[in-house]
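Sending over a structure as structure tokens; questions will come in a sec.
Apart from one protein chain that is not included, each protein chain of the complex appears where it belongs.
In this document, chain identifiers A and B correspond to the written order of the chains, with residue numbering beginning at 1 in each.
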Amino acid sequence: MNDASTPVSAPIVIEILDQIRSQRPLIHCMTNIVVAGFTANALLAVGASPAMVENAEESAEFAQIADGLLVNLGTLTPARVEAMRAAVAAANQAQVPWVFDPVAVGALTFRTKLAAELIAQRPAVVRANPSEVLSLAGATGSTSRGVDSTAGSGSAVAAAQVLAQRAGSVVAVSGAVDYITDGDTIVQVHTGHELMTRVTGVGCALGALVAACCAVTESSLMAASAGTAILTVAAQVAASQTDGPGSFAVALLDELYALKPSTLEAHLMAGAR
Amino acid sequence: MNDASTPVSAPIVIEILDQIRSQRPLIHCMTNIVVAGFTANALLAVGASPAMVENAEESAEFAQIADGLLVNLGTLTPARVEAMRAAVAAANQAQVPWVFDPVAVGALTFRTKLAAELIAQRPAVVRANPSEVLSLAGATGSTSRGVDSTAGSGSAVAAAQVLAQRAGSVVAVSGAVDYITDGDTIVQVHTGHELMTRVTGVGCALGALVAACCAVTESSLMAASAGTAILTVAAQVAASQTDGPGSFAVALLDELYALKPSTLEAHLMAGAR
Partner (left out) sequence: MNDASTPVSAPIVIEILDQIRSQRPLIHCMTNIVVAGFTANALLAVGASPAMVENAEESAEFAQIADGLLVNLGTLTPARVEAMRAAVAAANQAQVPWVFDPVAVGALTFRTKLAAELIAQRPAVVRANPSEVLSLAGATGSTSRGVDSTAGSGSAVAAAQVLAQRAGSVVAVSGAVDYITDGDTIVQVHTGHELMTRVTGVGCALGALVAACCAVTESSLMAASAGTAILTVAAQVAASQTDGPGSFAVALLDELYALKPSTLEAHLMAGAR
């Protein structure tokens, strides 16, 4: 555990969730064929309005209408890459915050180059697993193979700080403990459950939820922390009701919809150390 | 409420559902990456046989084999647009009925042009939300932003009639009350539940169900009304058993599979005014 880190603030998380539910931000998702449905359902459950637009003919126009943008490298195609470039440029021009999820970066040459290019466009938040953060920070010994991390989140905290400072972005590292940093402050989130790793797209949905949080608050650090807290508390509640990954995924959506301030407060306090 | 409108006829809905279950129509779906799985599951649950074929090399050949075709503009690509054009032409030539779902038309220039082009090819049914119907009818003050409607269905009834007459298609407007019109007669469906708006792809699945109904009956007005009634009654039953969007989506598929004539009759009678 990093001594300089602080637990996430429950009142801020509650306020941000409340803002999503009242404002219903429109979130432009450029994500992959594996998780698109689950991502949209997670955003709808929490109260946001998702829309997937991935073609270069429309992505720039839509990024400027949206309240937040998610760029996820899941299942790339050259056409989707063009559409992402256009959307990112348009979002930056219109000051729409965007979240970058560099799925499997480090494992494959093509997307490793692309990730470096997109990070230079200053996403508000980079949401990644420890292996991906180590790769993006240029850490030696980074060991990415597929889409699942082979490193723990604690080992990636220092790399996350380096990356955040260099990129000018907030970096959120997912793991048994989640760490969110702007390069200076480190926020910890201790909630969550192991079943999250047995359902595809939970990490990808987190990127989308963080984009929804960015749409309703100025601070990217608070947005990334709140999105992480909302998802991991909902996951903890869901896991207490189920005992398999199929029913856990269903219960997670139900709980994102039902999540009460008192539940957030109780779980975040219990998780703080 | 429109005084000229009539409630949906339960015996006709029951007969059409029975025909789907016995004939198992093959429904060619050209839809989007977000909802493809849920759409296929809804068709399988109700007794139809779905197949997704979206490439220009195969879409025309498949449209002529199929019993019904769905064209949904969800996640467009130029290649998918070519495949849609080929499929629509082939379906028209083979007299295979097709349903058009103009997702997010009005919000984006590219698909607004495409929608106008495809509507000129005379779909049997246009299935859309109120914002999309207002946009297609050229109504002033149409306010589409993303994929969720910003207008109520009642406000789009007149536009639906105009569109139906101009296009020579049946128009089905989804909302708290659903209106289905051939430009003359207006059928109302009062069943449904608010949770339908919290699950991605429920509207898209409706388009697919309507295509299955078109495959087993001559009247597009009856087909669109029956598809709407089947989905919204199943949703009402599902919502009575669950309290979150995750479990609602699961229960909706279960109920599409289990739906009994007596349940349809009871809910449609209670919904009639």
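Just so we're on the same page, contacts are C-beta pairs under 8 Å (C-beta built on N, C-alpha and C of every residue); 3 or more make two chains touch, one makes a residue touch a chain.
These numbers come from a predicted model, not from an experiment.
Q: Can you tell me which of A:Q121, A:T200, A:T217 or A:T263 touches the chain that was removed from the display?
A: Going through A:Q121, A:T200, A:T217 or A:T263 one by one, A:T200 is the residue touching the chain not shown.
Q: With respect to the chain omitted from the figure, which of A:Q19, A:N32, A:S59 or A:S169 is a touching residue?
A: That would be A:N32, which touches the missing chain.
Q: Please output the residues of chain A touching the missing chain, sorted low to high.
A: Residues touching the hidden chain, for chain A, are 32-35, 37-38, 74-78, 104, 107-111, 145-148, 197-201, 242-247, 249-250.
Q: Just the residue numbers, please: which parts of chain B touch the chain that's not shown?
A: Touch set of chain B with respect to the missing chain: 26, 33, 36-37, 40-41, 44-45, 49-55, 57-58, 61-62, 65-66, 79, 249-255, 257-258.
Just so we're on the same page, only the chains that are shown with their structure count from here on.
Q: Quick check: how many Å separate the C-alpha centres of chain A and chain B?
A: About 33 Å, centre to centre.
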